[in-house]
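One protein chain is absent from this view; the other protein chains keep their places.
This part shows chain A:
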Amino acid sequence: MAAEEIIPVVVEFTGGLEMLFADQRKHTLAVPAKDEEGKPVTVGWLVNYLCEKVMKDSRKEMFVLDGHVRPGILVLINDADWELEGEASYALQPKDNILFVSTLHGG
């Protein structure tokens, strides 16, 4: 069944966000192709997944605020601003690179 299909994606955190993810910048993940309702998984779904499954840090609000990626965190899908790709509704494709860059952290 399609629900068991797996999509390989690379997720990267920079600009200080890696601190929330065990100081690990690059995460190679295999995510299900379909969500619980059988719809193709989106970046929005991925954010939720990262928050619940990957992030060990308890400060979830430093990544997600009010159900959205925290303002001040840029999301690049294959190097393109996610605003060009439909933001959270973008459906993940195999081998996508999703980069989260914080602009909030100092030097």
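To be clear about the criterion, a contact is a pair of C-beta atoms (placed from the backbone, for glycine too) under 8 Å apart; a residue touches a chain by one contact, two chains touch by 3 or more; residues count from 1.
Following the convention adopted for this analysis, contacts and distances are computed from a predicted model.
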item	value
The complex's invisible chain, by UniProt name, from "Cytoplasmic tRNA 2-thiolation protein 1", "Trafficking protein particle complex subunit", "MO25-like protein At5g47540" or "ubiquitinyl hydrolase 1"	"Cytoplasmic tRNA 2-thiolation protein 1"
Given A:V10, A:C51 or A:V101, the one touching the chain that is not displayed	A:V101
Candidate in contact with the missing chain, chosen from A:I6, A:A22 or A:L84	A:L84
Chain A residues that touch the omitted chain in the full complex	14-16, 19, 70-72, 74, 76, 79-81, 83-86, 90, 99, 101-107
